[in-house]
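Sharing a structure, written as structure tokens. Questions coming.
Of the protein chains in this complex, one is absent; all others appear in place.
In order of appearance the chains are A and B, and numbering begins at 1 in each one.
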Amino acid sequence: MSNKIVLGLVLGGVLGILDGLTAWFTPAVRAGIVGIVFGSMFKGLIAGVLIGVFARKVHSLALGIVFGLAVGAFLAWIIAFMQHGYYFQIMLPGAMVGLIVGYATQKYGASGQLQRA
Amino acid sequence: MKFLPDQVVVRLQTGMQTPDLSGTRYRALELLGQGGMGAVWLVQDSILQRPVALKILTAENSSADLAARLMQEAVVLARLEHPGIVPVHDAGTLPDGRTFYCMKLVEGKTLDHYVLKLPLRERLRLFQRIAEPLAFAHSRGIIHRDLKPSNVMVGSFGEVLIMDWGLAKVLNVTGAPSAQVPGAVEESSLTKQVSEQVMDAFGGFSPAKQVSGHEFTRAVKPGASAPENATAHGTILGTPGYMAPEQERGDVNLIDQRTDVFALGSILQYLLQEPPGSQQSDSYSRPLRAICAKSMSAEMSDRYRTVQELAADVGRYLDGMPVSAYRENIFERTARLVSRNRVAVVLVLAYLFMRLLFILFSRH
Partner (left out) sequence: MAPNPQGDAFPLTQHSVVAAAQGRDPEQRSRAIDAITTSYWRPAYKYVRLRWHVEREDAEDFTQDFFSRLLEKDFLASYDPAKGKLRTFLRTCIDRLFMNQLRDAHRQKRGEAAIHISLDFEEAEHELAASTQTGSAEDYFEKEWVRTLFALAVERLRTQCRQAGKTTQFAVFERYDLGDEDNRPSYAVLAEEFRIAATDVTNYLAFARREFRRCVLAQLRDMTGSDEEFHREARSLLGVASK
């Protein structure tokens, strides 16, 4: 079973890509879809790592979800700020991705402490 | 002839039923229960100042085999030191000639009463705990042979105890693992000690003929008639409904831990009924049905090899994992994974739903 950081990384990255791809349905930003996907993936990877590290240190489902939500929302806000708009459309999905990664890293994945032992 | 009034008759009859414990450390308090061979009395241990249970032979002692069988039960129990097996404190012969053994007084309920209002998952967890002392007994070469809900007690602290080892069989192992019996005991010292101890307690018996399965009745004096409940080939011991086919046929030489696996499977089937023991079934899931079916296969080779394997499969079911007794199709596997990861699935669906809404709104 992969550890929590790797799980966060993979999940965050995949969901980030998925998130980025859905921008195609917004015609106004369709032209920059590649950049959006990469940016979203990168955001997802960072969020995944941060949330995974948190999950290794703190074993609490509730806190993991809240932390994931906060990290996902914050990183999404940065992207939206840079875009000067689409705050709601970017932050809500970003927060949800953070929530999902937060839940998954708390519930699944080895904590890594046993492996070290 | 002296006329005995009614109250005297009743008094004498009660007195006759009360065991003669004079000269022993015990004082009779109450009859707890009576079975085919013995009665169990609540007695007070006057030295240690605690209540204990005394199992006493009650059947008319037409054959010493019954007394020896009770003693064997005590010796077997004494060797099985496990939290799930009632400990034996003492054994011997009462002043009135009756064989007895003294054991811990278990306060609690039998399984059939305990599980009546328990939800299914709790019953299954309880079931897993029944397997533990049984596995231990098997590791010491002892087969219970009479497992059923009324022989399992749940104590006041929730501990599970397996009772009534009166029909237990001691497997005779020659020192080499048997090819037929997976996981067979690899030491013969326990069985040898058990048989020698029993024979010493009843001196005068001719040496037992060593046969596989070590049927105790071989220790009867030559020329003695076969006693009741002897386990000579062809004799049936056990409880209908929980007896494995080899037991029903009287194939005593085939009996091994898989016989107990069968009985354990019957107990599992019992626990799965709603309510337990109602004979109303079929509402439980296919994996559980498959586990029951595998445990209760007519062919010994088709059953779980050990009680641990059976308990492990039940454990896997409880954990939402696939069980070895049942091959899932793709839909069942998906349903199980979804069921096991319900929250994650809901979150992902919620995310996708939200995304879909965004797409729809952005079009407008």
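By our rule, contacts are C-beta pairs under 8 Å (C-beta built on N, C-alpha and C of every residue); 3 or more make two chains touch, one makes a residue touch a chain.
The structure displayed is predicted, hence computed values, not measured ones.
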Displayed partners of the chain not shown (whole complex): B
Among B:16, B:48 or B:298, exactly one should touch the missing chain; which is it? B:16
Out of B:95, B:158, B:241 or B:275, the sole contact with the unshown chain comes from B:95
Touch list for subunit B against the chain that is not drawn: 1-9, 11-13, 15-17, 20, 22-23, 31, 34, 39, 57-62, 67, 95-99
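Heads up, the rule we're going with is that only the chains that are shown with their structure count from here on.
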If you average the CA atoms of subunit A and of subunit B, how many Å lie between those two points? 54
Quick check on the complex: what are the subunit A residues that touch subunit B? 15, 19, 22, 25-26, 89, 92-93, 96-97, 99-100, 103-104, 107
Subunit B residues within the subunit A interface of the complex: 343-344, 347-348, 350-351, 354-355, 358-359, 362-363
